[in-house]
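With one protein chain withheld, the remaining protein chains of the complex are depicted in position.
Chain lettering (A and B) follows the sequence in which the chains are written, and residue indices restart at 1 in each chain.
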Amino acid sequence: MFKLKNFRKRSLWILHYNAGSCNGCDIEILACLGPTYDLERFGVLNRGNPKQSDMLLITGPVTYRSRERVVELFTQMPEPKVVVAVGSCTCTGGVFSGMYNVEDGVDKYIPVDVYIPGCAATPEYIIDGVLKGLELLEHKSKEIVKPKKLFKKLSFHKDHIDRRGIAGKVGENDGKD
Amino acid sequence: MAVLLNLIFFLPPVLAAAMLRLPPERRNYTAVAGVGILTLFAVMLFFLPFEVRFAFPEALHLLFWAADIAVIGFFAYAGLRHRSMPVLLLALAQMALYLGVAGSAPAEKTADIVLNETARYMFLIINGVGGAIIIYALHYIQSEAVQQRRKNGFIALLFFFVGVMNMIVAANSIELFFLLFELTTLCSYLLIKFRQDAQSVENAKRALWMNQLGGLAILAAMAASLTAYETIYFDTLLSRANGAAWLLPLAFLALAAFVKAALIPFNSWLLGAMVAPTPVSAILHSATMVKIAPFLILKISGGFDATLSFLVALVGSFVFMTASLFALSKDYFKEVLGYSTIGLLGLMIALAAIADPLAHKAALFLICFHAVAKGALFLQAGILEKHYGVKYISQIRGLADRNPLFVAMIALAFGALTLPPFGVFLGKFMAIELFSQQMQSHPLFSVVLLFSVLGSVVLTLLYFRLLSNFYAKSAQSAGEGTAVDKRYFFPAAGLLAVLLAGAVLSFGTLGITQVLLPLLLLGTAGALVLLFRAKHIDRTKTYHCGEKEQAVLANSYFDFESRYMKRAQVLALVLMAAIVAGGWYV
Partner (left out) sequence: MFEIIFVLSAPLLGGMLQGIERQLRARMQNRMGPPLLQPFYDMFKLIEKRPMIVDEAHTVFAIMHFLTLWAVVAMLVLGDNLLYVIFLHLLATIFLVIAGYSVKSVYSHLGANRELWVLAVYEPVLILFAVAFYLLEGSFSLQSIYSGQAHLFALLPLFAAMVLVALIKLGKSPFDAAHAHQEIIGGVEIEYGGVFYEFLYMAKWVEYIFIYTLFWLFAGSNLLLGIVLLAGVFVLLNLIDNATARIKISDLLKVGLIWGVGLAFINIVGLLYV
């Protein structure tokens, strides 16, 4: 039966963001997209543009400087969307865990759907994780997903929602609602 | 009908005299009424089915003779007063040559005034577009810091200019043409000098001596015409020179046209005119002055042989390309417009140089619609200067936030100079076809074609890249959007309406779908922008790599090295010299 929803898992566009990674996982991600591992056979493309992406592939332990950007990019992605944390650093902080300039994992800021372990995560794991995310995508709703921190109030206008100001700055009040 | 013609010649000077006397309130009403009547006359003459020819009485000829002496005398005086050697020397040379030529004019007389199709089109532009600019100037000039007497004088001068232009397009006697040519030079000199600061006087002097060169070329043409063909009338000259080998009179007339059109290397006088109040630039660039040049070439191209026709077209198209390139590196809005005028005049001259009815029509299309579109753009430039206080493109930033309608109008005027189905596009479209046609018999025309194609593409690039700045974030974009004064807005909007309506004129040349389709698409775009309201759709931020602060946007830069500019000027001058030399020896 023809349902538009079925096409979510046949076409996946990725936004890849490096939140302070050592580049190890990033190289593996690019290897996945290249000819050897060929993620494109699943319809996966790396767009580099949040507005056209369905999946946020995030690497690195989320440094102090990068957390605002992570949230900003996350809020610019249209729903339904999934977040995949690639590598040990992104899951828990990894070897950087507990350091003063690191946030110990991205899930303090945004909801994560798939965790991929490894330092660096191997291409096989990454492919596995991406496909897992692909399955999850089918069960996602189109409601606005709110980041866990650095979130300001949604502003409702007469006939539309304004998402322009929903990602806050560090030091501002989190108006969770 | 001769009465109507005389009215269109002599009503503007009468109105000019009235402008000087009347108090401001009544002055404005009279001016608007006068413009209305003149436009009505122009329309009536346009639909006149036959050609009108007549000669002025002998007494009037004496008056013209006296006026000639007076004008040249005034130039000499201006040269003395402002200590300008070129002005003085050229005035003396003109005086000597004029006295020599006027003394040896043959007794045989034909019509002084001939009203043909070209002149009818020109009447429409001069009175319609010129009129709109005068109405705009009525309000504009009030904000200048000068005495009321001089403000009235300014309006009077504009009316006088329109009168002179009306007569010059119908003139058949080269002697009369010379007088009117000198009068336009005088008008532009006085208008450019209006603000009377050092820069204005300097630029006015430059405009004066360059245009005097043009006058001198006409006198030389007259002398050449007298020696070889024993006539000082355009129609007799053309019929006698047709098929003849010695075309020096026509070559000199073409040279006069090049100067008047401010073709490179004479470009500095027209660009210098920017220092004057904006209506001056508007009227010089659109309805009057520079339009004499393509008109003159249209008038004489019937007598050109293949070589002369090619050379004139080559100069025109070369200037079209180089002027467009020069404009790319400029930041001053009026200067960009000025260079693009020079470029398009080059294209008009290139088209007019081909003796072919279709080329004639294409050139007329270009002249008409360029006048309307450029007039509108200069009026908008005036609004930018007076209302928003910006002169440079880099200062325009953020205007689209404050007044989107105004930006849309500017974009439409840009579109009118480049895109289908507007008149200027049609001119270019026909130009490419005509040059391709000429190429088959005269392969060198391929160079003309290449220059025109490159020029027209560069011009498109030039106009639309300016739009970037209207949307770019401005440093001080806080300024609230206030409505533009109606007295500025309506003349500019009126000209744009004429442009849209003018697309209908292209029906004969283009098919119905070809005209309606782009109009429909533009109309849909306009309607959608006005009506489309995205309900229940989220608004989102623009992408800045996750940064919160917006970056300041800038246009792309293009630098045209000055040594290339020098080389282009020298090359254009060499080509022009080749035209005269060719006329001499062949």
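Here, a residue touches a chain if its C-beta (ideal position, glycine included) is under 8 Å from a C-beta of that chain, and two chains touch if they have at least 3 such contacts.
From a predicted model like this one, the values you see are computed outputs, not experimental measurements.
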{"item": "Interface partners of the hidden chain - shown chains only, full complex considered", "value": "A, B"}
{"item": "Identified contact with the non-displayed chain, of B:Val3, B:Met85, B:Ala145 or B:Ala534", "value": "B:Ala534"}
{"item": "Missing-chain contacts mapped onto chain A", "value": "4-5, 7-8, 10-11, 13, 35-36, 38, 40-43, 47-49, 51-52, 54, 78-80, 142, 144, 163"}
{"item": "Chain B, residues in touch with the chain not shown (by the definition above)", "value": "400, 404, 411, 415, 418-420, 425, 429, 432-433, 436, 439-440, 443, 446, 449-450, 453-454, 457-458, 460-461, 464-465, 467-468, 470-473, 510-511, 513-514, 517-518, 521, 524-525, 528-529, 532-534, 537-544, 550-551, 553, 555-556"}
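Note that in this section only the chains that are shown with their structure count from here on.
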{"item": "Centre-to-centre distance between chain B and chain A (centres being mean Cα positions), rounded to whole Å", "value": "59"}
{"item": "Chain A-touching residues of chain B, taken from the complex the two chains share", "value": "533-541, 543, 545-548"}
{"item": "Residues of chain A touching chain B in the complex", "value": "17, 49-51, 68-70, 72-73, 76, 78, 144, 159-164, 167, 169"}
